[in-house]
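The other protein chains are all here in position, but one chain of the complex has been omitted.
A and B label the chains in the order they appear, each numbered from 1.
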Amino acid sequence: MINAPRPLHTPPRQASIGTRLLSLHAGSTYVFLYAPIVLLVIFSFTKDTFGVRWTGFTLDWYTKLFNDQRMMSAALNTLWVAAVSTVLSTICGTLLALAMERYRFRGRDGLDALLYMPIVIPEIVMALALLAFFSFSFGIFESLTGITLRMNIWTVIVSHVAFSISFVTVVVRASLKGFDVRLEEAAADLGADPRTTFWRITLPLIIPGVIGGALLAFTLSLDDFIISFFTVGPGTNLLPIEVYGRVKRAITPSINAISTIMLVVSMLLVFLSQFMQRRADER
Amino acid sequence: MKSLFRLLLGVLVMATIAACGAAPAATEAPAAEAPATDAAAPAGPAFDPAVDKSKLAKEINFLNWTDYLAPEILTNFEATYGVKVIVDNFDANEDMIAKVRAGGSGYDLVTPSDYAVQTMATEGLLQPLDKTLLTNAVHVEPTLLNKYFDEGNVYSLPYMYGITGIAYNKKTFPTAPDSWSTIFDLAALEQYKGQFSMLDDEREVPGAALKYFGYSLNETSPEAVAKVQELLIAQKPFLASYNSSDVNRKLASGEYLFAHAWSGQAMQARNGLGDEFSGNADIGFVIPKEGGMIWMDNMVILKESPNAYTVQVFMNYLLDPSVAALNTEYIGYLTPNKDAIPLLDPAISALYAEGFSPDAEVMKRLEWAIRNESTAVFSDVWTAVKGE
Partner (left out) sequence: MSMVPSVELPPDQRQTRTRSLVGLLTPGVLWLGVFFVLPLLIVVVYSFATNSPTGKVIWEFSLDSYRVLWGKELFYNAYIRSLVIGLEVTLICALIGYPLSLHMVQAPPARRNVLLFLILIPFWTNFLVRTYAWMLLLSNNGLINSLLVALGFAKQLLYPSEGAVLVGLVYGNLPFMVLPLYASLARFDFTLMEAGSDLGATVVQRFLRIMLPLTAPGLVAGSVLVFIPTVGQFVVSDLLGGAKVDMLGNLLQRLFTRSNPPNWPLGSALALVFMALLTIVVLVYFRTTTEEDR
């Protein structure tokens, strides 16, 4: 990159055929992404108990769901796990990405390889390894202190962070490549201390990567079944585990209903924060 | 760009707040469809005067197969005894054993299948039962006690059992297809291509093929195994899928015309499943004349459990004929509780007579699948079939 980077948001504005084709492509991809989701939402309102045909409108499945303590607590637990593990893994992962891309140090190559391991490890292997690890270390802890530890929601969070860090790092590193260090040097020359430089220069430039990484971590955690199953203790119910069990028996409109609710809650959160952000920007 | 960061933070903070209230929310006993119980007069059997209330734990942890317990039993038991039973689910014996074997799982009561009881007992994961506390064990069908996996029932008592045969749609088969040739005669399969399924199980599927050839389920001679493997590979293109999970629904909806299935799945296809899907009156179930498989899930107490007394009070409660009948109607598998059978809904008893439950004659054709070093060969058969 020879030129000083232009402001990032000025792509060429030519409504060429290329741009139109891109829009068309994007449009059809969104249709592809949303077709099953729309179907799922529609069938959460069907009277048909198989949930495969439209036989009339009903809200019964939602009423049933709200009375279903097990499902509701599972949904809340899952949101909690996803939120906490996303925050933790985004912080750790972003810092690691910065270290890997900006520094040369002994053991960097080893760390590089290690960082890909949680991505390449098959889930079932990581799950059983963590199960063995927790029971082993809890055993040692008990023999040392006499206190019995049990797996619970925190062992799930810890495990989710352990696999999410790498995903965050990969995405953030992709956005750090091609990062022009001279911008930071310029800031330093102008008298900014490292902290200011980080917050005012570095972070804003890598933020698409950070957000991408965080979203990935959030999505992975919401969906994880295998690792959650093996690292959770008695009495903590999680949505993927609950859904897995129920779907095995029969997929019903109730399952569609909980999915619809999760969808609506996520979208509300997004739009609400967009709204708040706009208000903040206006001030 | 900074705004993007705020956006992210906003989402996370809100998700966190939303979840915070219920953060460590332990699973409540599923009160979903349970009728509201009056504390003064709980439904279900009354408090057993032999139980020493002071010895009861406040709660016990039950690791059970998914959807394998009528929810109101938990509510009733808690109302009567003041003990909360927290249920978590598993769906393969090996998953459950992996968790228990690691140690410190925190569970008290689990329901392994036959061979899994043997594995767990051999490895010292179970504690012996105190028969004096399990007075309701007298209701258990004697032919289902003392089986190979736990002779003398030192560690286990039966919970539910099932049999494996052919579920079919009477519109396609006006008379019961009472031979495994229905599923394995390749010449006849063409017309049903893509409209039937086999269980997704490395013992059940070779087992059915062994029976078709007239062998025992536990036959592991090289020539038998080779014949089975060849047949299964030849059969595969005709199958819709290997399916152990939603066979019930696909039979009921007519998507499958017949299937290699467990009796309980056939029962669910026939009667519907609670209010989850409706039943199909045309579904029948048969154990082919060559024979079929029988299996049983059992209640056992983990060695690590400090709550053995309470667990046995709960086990005894489950063995009460009225509770067992209620549970059986909910689950759809077969109850080993002989005194519960007369209490069942007449519609279900009628199905039992129709072949969904084995009579003495059918019972003779059923075989238990034993696990030992030589039966490990079926893992290879299965890998070969799935590798094609």
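Details
Note that a residue touches a chain if its C-beta (ideal position, glycine included) is under 8 Å from a C-beta of that chain, and two chains touch if they have at least 3 such contacts.
Keep in mind it's a predicted model, so treat the numbers as computed, not measured.
Looking at B:154, B:234 or B:376, the residue that reaches the missing chain in the full complex is B:376.
Summarising the interface, subunit B meets the missing chain with residues 4, 7, 92, 94-95, 97-98, 101, 115, 119, 122-123, 194, 197, 200, 202-203, 236, 239-243, 255, 371-373, 375-376, 378-380, 382-384, 386-388. Counting over the whole complex, subunit A has residues 1, 3, 5-6, 8-12, 18-19, 21-23, 25-26, 29-30, 32-37, 39-40, 43, 52, 88, 91-93, 95-96, 98-99, 101-105, 111-126, 128-130, 132-133, 136, 158-159, 161-163, 165-167, 169-179, 181, 194, 205, 208-209, 211-213, 215-216, 218-219, 222-223, 225, 239-240, 243-244, 247, 251, 255-256, 258-260, 262-263, 266-267, 270, 274 touching the chain that is not drawn.
Simple rule for what comes next: only the chains that are shown with their structure count from here on.
By the touch rule above, subunit A contacts subunit B in their complex via residues 8, 49-52, 64, 67-71, 73-74, 76-77, 79-80, 82-84, 86-87, 128, 131-132, 134-135, 138-139, 148-153, 203-205, 207-208, 210-211, 214, 229-230, 233-237, 241, 244-252, 254, 265, 269-270, 272-274, 276-277, 280-281. Of all residues in subunit B, those touching subunit A in their complex are 1-8, 10-12, 14-16, 18-32, 61, 63, 66-67, 86, 88-89, 91, 95, 98-99, 102-107, 245-246, 248-249, 252-253, 272-273, 275-278.
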